[in-house]
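One structure, pasted below without further comment.
Removed from the display is one protein chain of the complex; every other protein chain stays in position.
As written, the chains take the letters A, B and C, and residue 1 is the first residue of each chain.
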């Protein structure tokens, strides 16, 4: 917790002390990118420009960015159905994401995957996942591959509070703990799995409690405070890179949008949503950055402007993309050449 | 723990205080029945009289009987691949079990199930299970049926230490806790899942630790001490019957036989096996019964003799059973009449 | 009473409500079936009428959820378990295939397993590969299960009620795109048999055996081909396990040609079973042309709407296929 408004960033907390101005700027930029990307995507969805469904992470940007900002391209992440933030956090470009939404050949998945399957292996993003909990064994396996090749990388698994009740959660965390795999489980607890509150779905109040069942560290952080998220992550990365095995980080957060487009928000109150909107992670971060004198308002506005351009250009890029040919439907079911 | 050799049973501990002589005799009888049934079954197996495989629970009789002795026929149990003890504990007759082993029409499953599927719904035994962890959702569901009909019964789920790493464990315990179902999970921790020690398979030392992840009571008992097992069970039953929801009881025990017939015991030492043989639950119980003056040696010997007769008669009954006709292979795939 | 129209989803909803009224043992479990009303709105307002204990939101735990339903069934209840998407049954195969399907047999007939699984299936919603599968064939391969796929609101309700009165485990596949389609649905409770196909259009030039959403597409195709003087018999298969071979055989003996149209991946799908059934039956001798299968492409379902359409038979594909079937000479 911050003590005084005048604290210099260097003297404040590890998050500010250990990251350069450029890194912090990039973090803010990515949070804005996620926000604006999703707002524009939502809008194009409402206007009927994209089909399928889409899960927005508006309000959850601090965890995506706070978790990913210290990872390299050879560190892996697995993501979820609510994965735009993770994807951008890990370094994806919004133009290829928009193209994917529009089902274009230029999309990250050549239009075959859509919102729920966006992946970018080049940045270590092994993909969003349409199966709740589907990424848990995959991230664990990626960590195993790292261990097998005696690598120094880590694998990070994003999952939701709802996913924590899947058997895949239990089996994966147990295996990771027994084998001391370099994997970090990041639960984005946004209080609901679709319409069901954690209270109605989960026998414990805090999902981090369950870490004890796997003899691994479990910490709870304010998922809307990027510094809190990142500091927990730095500790988990250090543990994992040094052979200390897996950790579980629970980011308490909230999605201010509905679960997906068909959501009528019958399971929660307007007040609850409004209360959380006040805790928006982006202004909170901007305030801190200014308070600590990292950036002034002009610098922050420059970031926002840059994001605006990037999103607008990305959207235009995607709109003018190439539609797949119907006869290409069988493409990439199998790897044609012998080399993987 | 017992304080003095002269303590009267009534003054000793709840187990002795709350059970009649007849109940205690029956408990001893069932422990011997399990032991002798399995020894004879093993022998007939070695002699080539039965086929398939078989999992013996010799050394684990105290948990089977200590758990089941206060249950009625309308309380349910689900059992495991190592289920002879549970079956006899719940009241099955050995003659029909032998008949099942020999694949006879007189068997509990008309010879269709064999050792791994013996069931006796008439005594509330919903069946052994060939799938490790397969009974966990089933027992939970039986408890749900009880709750739906506002019944007072309980459902009991036996499972092994190995099964505790299945996703079914996690999902079942969570559901039971969230819905406060009258189910008691009994982990017979015999230290190994086939060849793999709990140390190598399970991230925590005690499986009861995992109860905390479901916000339910978790207790550890000496699984070779019937009184310890039963006292934990009495508490769990009371909780469940009074709407207090599920519990987890971990019985620490050991199987002195191999996992199944093909086991060469390469994963443990002879010394370990011998050390545990000393902790045989049957003589331990007999000693206590005498120490507390419940029975004298003659009475105990009468129990043993009765068991010997019952087992011998059961074996003979089974040997002269009826073989199924090959053309009956399609029988009971579906319920023919409309009534379930 | 005049012809009352309900949507497919409303028909299922009414069936569940009537069953719950009539039998206190009946209840529903599933993800977001309570206040949310179900991902496709099928349970709708039922939670307000029957309460949270009989319309139970389950945690996201398909193996546990489905298995708990099986356990409840063997202990005297009559559960309906709704998979939010039938794709998620991939997490619950163990309890359905090893437990529910086999329990009666393994126990020598001592127990029945009256559980109903509702399985929203199929593509067409842009939900891509993991939310668009048609997996009914897997269950056709599993003795002990009954597997059906209604194509009309009337059958949806009738099969649901028949399933609830059946002592054995029943899986009902419901194509998502059918939920909003409307049709006549009797108000009273009634059963649609779980083992009978039905001729939806009589014809003499070829038999078209169709499943689920493909029934209407085949009727549309038949209408178009009628304009070309081709007279098709369209059979709504309805039942996958058991398949109603008798109705098929009778039809093929009359028309001498057969196509099977379904959305699932073509290989190892219902088309294979229908083809093989006819081939080993007396109808084989009557065949005047190879049996045709029109199924999905050998690929997952892609996201792009262009590709998604290309991945499953459309009316124009069916028209083209059937035209060639009828004109092919032996």
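A few comments on the model shown:
One rule holds for everything that comes next: a contact is a pair of C-beta atoms (placed from the backbone, for glycine too) under 8 Å apart; a residue touches a chain by one contact, two chains touch by 3 or more.
Source: prediction; values computed, not measured.
From the options C:114, C:153 or C:302, the residue with contact to the chain not on display is C:302.
Contact with the chain not shown here comes from a single listed residue; of C:30, C:153 or C:269, that residue is C:269.
Among A:95, A:117, A:210 or A:259, the one in contact with the hidden chain is A:117.
Here the missing chain is touched by one residue of C:4, C:49, C:141 or C:180, and it is C:141. On the side of subunit A, touch with the chain left out of the figure occurs at residues 76, 78, 107-113, 117, 119-121, 126-127, 129-131, 134, 136-149, 155, 167-168, 170-172, 174-175, 178-179, 331-335, 337-340. One chain is missing from the display, and on subunit B it is touched by residues 51-53, 100, 103-104, 109, 111-114, 116-117, 129-134, 162-163, 165-167, 193-196, 200-202, 262-264, 266-267, 323-330, 333.
Contact residues of subunit C toward the unshown chain are 63, 87-88, 90-91, 93-94, 97-98, 101-102, 105-106, 128-130, 135, 137-138, 140-144, 241, 243, 264-265, 267-273, 275-276, 279-281, 284-285, 290-293, 297-300, 302-303, 330.
In the analysis below, only the chains that are shown with their structure count from here on.
Averaging Cα coordinates per chain places subunit B and subunit C 41 Å apart. Look at where the CA atoms of subunit A average out and do the same for subunit B: the two points lie 46 Å apart.
Our note on geometry: subunit A versus subunit C, Cα centroid distance of 37 Å, whole angstroms. Multi-chain contact residues, meaning those touching two or more other chains, occur in subunit C at positions 59, 61, 63-64. Among the residues of subunit A, those touching two or more other chains are numbered 165-167, 200-202.
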